[in-house]
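Excluded from the complex is one protein chain; the other protein chains are retained at their positions.
Every chain is named by a letter (A and B) in the order it is written, and numbering of its residues begins at 1.
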Amino acid sequence: MASAGPSRRRSDGRKPHEIRPLTIEIGELDRADGSGRFGFGATSALASCSGPLEVRLNQELPTRATLEISHRPLEGVGATASRALITTLESIYPSALRLSLYPRSLIQIIVQSLSSSSAPTLSTGRYNESPEIYIDTEPETTEKNVWPQPPTQSALAVDKKEKSPNTSYNFSSRAVSINSATLAILDAGSIAMTHLPIAISIASLSDDDGLVVDPSIEEEYNSIARFGFAWSFGKNVSLREDQNQKDSNMDVDEEEDEEMELIWVESEGKFDKEKFSDALELSKIACRQILSEIRAKLGETLECKRLQ
Amino acid sequence: MSTTLVLPGDSISLPSSFKSVVLGPGLAPSSSRLPAPSSDEVPSIISTKLGLMSSAKGKERSEQFWVEGRSKRYIPAQKDMVLGTIIARHAEGYRVDLGSSQMAQLDGLAFEGATKRSKPNLKVGTLVYSRVALANRDMEPEIECIDPNTGKAEGFGELKGGLVVSCSLQLCRHLLNPKFIVLPTLAATIPFEIAVGLNGRVWFKTETVSESIALKRVIEGVDSGDIKPDKGAVDRAVKEYLA
């Protein structure tokens, strides 16, 4: 599968295919119908979901619910990076939700990033070039030189590599946004969902090195290629022929039987076809693992709040 | 009762030993994009929400299945008993808020003994206990304050005095179950009048203000999971809140 031996350790002590400890919480916001918090280690996001609500006349759709997705960055106001993330979410959720069951209504999903957005920016050391002039209307210019910065080992080491552009979210942040939105919809419980999207980020640290699953900010910053994958889990979500025939006495929660389909891919940097397919395979395993953690955690939460 | 946790998209196996099966909330035939299964095959059922798989015996050897989840948002369904607030009046009746995406219509004649000459005159802001007469996703829901079988009010209509509490739809459903211990336990300490709406609202009226507040805090506590729904915990909470 991956070219790296599983014995190799990463800078934070993890194995190459190990994900950081997950945060999975639902129902903490009182005024939203549903809310979810999801985190890979320190990278986390909080999402809320409300609906079906009364829709404004000019947004009303006669055959399905209007889905409104918004995002707020941790610092400053939403800009291009936020917009890109919203576009991602908008490509995932309409197919997972049965919007046609709620015509002429509004479903709101709001994602709040809880960790700082992108690559480290305030370079420490000698600083004598003239600072940029402050313009309030343009968050991009002010988001540079920001403190606190995510940790980096050495900024110099990445000079020649393909750097992640500062203006967009790192893949870890994108993945937590997707996962938190999924949790929020689950918690709301008022919108029918046919399959469950779960996302993961993967990075390639160097040409000959293997891939790492769920890279930390530091790893992602020093990587040569980055991938984001989201898989949707659900019976009959997949179109593949080989999963067509199934014996009819299926059980709830049977890992082998789970069907999944790739619903989101984003990648950047330098990689070849082989690396991509390796990453794709790894993402499958990681998403399955996240799904089973979500299942375990939500089972616990629901058990605590049981009424009988 | 089974206690399996299901997530949306999970396939559900239904035992074939029952004559008929009733699918409740949270379950749907999978909208497969694969070629349609042959007629003798059992259509595959998937869950569409998070919750615990539940089942109960229905009429004539049928079995009912549903997903017991938690939600705060009401979607109108026919025959539900609901608590609504009148938010506007018009010539034929009232517009009522049930907490759903659309306002419900309450006809001025849908009251016991109402005629064109003498109709009840309700103000904006009045709380009414009513029954959903018509619920369709493409139309505004219609409610009535009358039992269509008897033509009598049967407790429906304006609620005067008292207090409304919002809680999860699931708690409301449980409160209506006589075996659910919370209300009988409360009744042992506090005498009260109650109307439970399936739209996540509970109305009650007691002799004193303190009793109402205690009742409200217990219901909210049970809903949030802070108070376990057993006799001891509810009793302790009532005593504490009344003190």
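The rule is short, and it goes like this: a residue touches a chain if its C-beta (ideal position, glycine included) is under 8 Å from a C-beta of that chain, and two chains touch if they have at least 3 such contacts.
The rule we apply is simple: contacts and distances are computed from a predicted model.
Novice: Select, from "Exosome complex component RRP45", "Acetyl-CoA acyltransferase 1", "Ubiquitin-conjugating enzyme E2 2" or "DNA-directed RNA polymerase subunit", the UniProt-recorded name of the complex's unshown chain.
Specialist: The chain we cannot see is, by its UniProt record, "Exosome complex component RRP45".
Novice: Would you mind spotting which of B:97, B:147 or B:235 touches the chain that isn't drawn?
Specialist: In the complete complex, the chain left out is touched by residue B:97.
Novice: Determine which one of B:56, B:87 or B:188 touches the chain that has been left out.
Specialist: Checking each option in B:56, B:87 or B:188, the one touching the absent chain turns out to be B:87.
Novice: One chain is left out of this view; which of B:161, B:184 or B:232 touches it in the full complex?
Specialist: Touching the chain that is not displayed is residue B:161.
Novice: Residues on chain B that touch the omitted chain in the whole complex?
Specialist: Chain B touches the missing chain through residues 85, 87, 97, 123, 125-127, 159-164, 209-210, 212-213, 216-217, 241.
Novice: Mind listing the chain A residues that contact the chain we can't see here?
Specialist: Residues touching the hidden chain, for chain A, are 28-32, 42, 46, 48, 50, 53-54, 56, 70, 72, 74-77, 106, 108, 110, 112, 114-116, 122-128, 130-134, 136, 142-148.
Please note the rule applied: only the chains that are shown with their structure count from here on.
Novice: Any idea which chain B residues touch chain A in the complex?
Specialist: 4-13, 26, 28, 30-34, 41-42, 44, 46, 48-53, 69-73, 75, 100-103, 137-138, 170-171, 174, 180, 222, 224-225, 229
Novice: Given the complex with chain B, which residues does chain A contribute to the contact?
Specialist: Touching chain B from chain A are residues 27, 33-34, 50-55, 96, 98, 101-106, 186-196, 232-237, 239, 244, 248-253, 257, 291, 294-295, 298-299, 302, 304-308.
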